[in-house]
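Below you'll find the structure, written out as structure tokens, and then a few comments.
Of the protein chains in this complex, all but one are displayed in their positions.
After this line comes subunit A, so read on.
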Amino acid sequence: MKKMKALFRSSSSSSLSFTIMHRFLLKLSSSTNPLRNSKNQLHLILPRFLSSTTASESPPPPRTSHPSNRFISRSGYPYSADSFRKSRPFSSNSRALGVRCISSEAGRESIEYDVLIIGAGPAGLSAAIRLKQLCQEKNADLSVCVVEKGAEVGGHVISGNVFEPLALDELLPHWRQEQAPIEVAASSDKFWFLTKNRAISLPSPFDNKGNYVISLSQLVRWLGGKAEELGIEIYPGFSASEVLYDASDKVVGIATKDMGISKDGSKKETFQPGVDIKGRVTLFAEGCRGSLSEKIIKKYKLREEVNAQHQTYALGIKEVWEIDESKHNPGEVVHTLGWPLDPKTYGGSFLYHMNDRQVALGLVVALNYKNPFLNPYEEFQKLKHHPAIKRILEGGTVLQYGARTLNEGGFQSIPYPVFPGGAIIGCSAGFLNVPKIKGTHTAMKSGMLAAEAAFGALHEGLNMNTYWDTLRGSWVWKELYSARNYRPAFEYGLIPGLAVSAMEHYVLKGKVPFTLKHGKADHEATDLARKWKPIEYPKPDGVLSFDVPTSLYRSNTNHDHDQPSHLRLKDPKIPEKVNLPEYGAPESRYCPARVYEYVEDEEGKPKLQINAQNCLHCKACDIKDPKQNIEWTVPEGGGGPAYSVM
């Protein structure tokens, strides 16, 4: 084991340090001899992997501890993920295909599917649809189940969104005839550099010709309908709270969260235990910073596997407005840089004109900002008072508010997306193209490719690893490779970033022989509070800018208040001991739902209060907390925002 690891390490470190080259090497190695042989030997060393069979045949995993304790991933896991990767293909004749069985063991019910998908978003639904299409083409029958934590499909989906239909064209070529909510073609691209009072037009680096201004929430609803037509079972309102492993540490499915547990942990009158849902292949499509995906990436060391860097993130805050007919220009696309953000903070805003007098307005702030006093929510409120934006919004009303983090790591941060028992797709892996600010098409494509691999694994005796190979051969890879240096260039500030971006965009087009590295991880980037002065933000005027409670009301977010907080502190003392005195309580500012508040306790000392009901499921706290002390876990199914036009 150790020998093999050493071989693996030395081959990677000695040959080339650049990520991309390393990936090519991996590709080579997967098709040629030395490394592969060593892996085959490994199966001889660990024969139990060979003998381990599919989920339905293996004994159920031991369920000893209480569910809430099981989220802690086992440390000191002895095997490299690589050892699983080339393990035997899934046997397709182990049981009748397409048959779902419900069994009950020790009070907990267990349901089995061929393919289980976590998350009904663009990636998850594309994967489900692609699987069923393959079943139809090849006359096979695989059962597909999608679980979704939102109360409705699309209820937790929020994005810009200027949609590139490339992946949808491949998935459902006739979408234009099927009432897809993709109607407004992008008509113009504007790019402004904002100063406090002016908007300076820059040549637009975006090319949105052929793209559409859409609400992703609505597109996902439509995709959900298409999926159900194909016989896919979608269960919204059920959150996947833990990963189930079999005896050989292969992922065999998930468990849904128990319902009806009160704040103090006792069972309420309505208590219903969670259900084990098992899949012969499990695909995680939880979106950016998926709570289970992160565990799997850690457990199987999927980043280390391909020398990928850490993921970097940004927080997007968005509102949909209904504006005056006279100011509305369907299809107009505006992006801005600069004010209200300082030049050291990466980010920008977008303003897209949709249908029905609606515009989507948002601000994206990279989470590696340094000033702990920065408040993305307040920056967004400030943005709306810029003369160029105010002009458009005036006389309008806000329809909805929401926030979500997004991946900005791009190419450098893509983990190895296959693990024993399944794969990670969409934003959970991180396929967002930063200079394009688009990730829906790549997420969908990754889902489709994973579906093809899963079908191959279940039906044709192939291996899930084909997902990795086809991914690298696809347009997703090309796109992300050529876009890889934009974001890291902004590490040096706005102007150098723009300069490098312009060079990349107009001259080099991603052909430079080097790959820039990301800076510090987002949580490490926050400076100590004493290095900065607090920022004074103006009070909301109630017309263009609003306070957080007003905005939250518009996000329709809601959680049953009588449940344990789904935002867990690994060490409950750190907020008062470190976050407040040293970092000036950044969580009370970056959270766009004011979940974190410092209040006085009985003795007049400041104490962190977590208003978990406000949560918008954006995951910023999980990412940005300086000591990584906050863990975002899923609440009871059905909780969270209810977006419909986001």
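The rule is simple: a residue touches a chain if its C-beta (ideal position, glycine included) is under 8 Å from a C-beta of that chain, and two chains touch if they have at least 3 such contacts; residues count from 1.
Heads up, the rule we're going with is that contacts and distances are computed from a predicted model.
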{"item": "Absent chain [UniProt protein name; select from \"Erythropoietin\", \"Electron transfer flavoprotein subunit beta, mitochondrial\", \"Integrator complex subunit 11\" or \"Adaptor AP-1 19 kDa protein\"]", "value": "\"Electron transfer flavoprotein subunit beta, mitochondrial\""}
{"item": "Residue of A:S204, A:S474 or A:N556 touching the missing chain in the full complex", "value": "A:N556"}
{"item": "Touching the absent chain when the full complex is considered, from A:S126, A:S159 or A:Q218", "value": "A:Q218"}
{"item": "Residue among A:A227, A:V275, A:L363 or A:I574 that touches the chain left out of view", "value": "A:V275"}
{"item": "Sole residue of A:I111, A:V281, A:V365 or A:M448 that reaches the chain not shown, by the stated touch rule", "value": "A:I111"}
{"item": "Contact set of subunit A toward the excluded chain (per top definition)", "value": "102, 109, 111, 151-152, 155, 218, 233, 235, 238, 256, 259-260, 268-270, 272, 275, 277, 399, 542, 553-554, 556-558, 642, 644-645"}
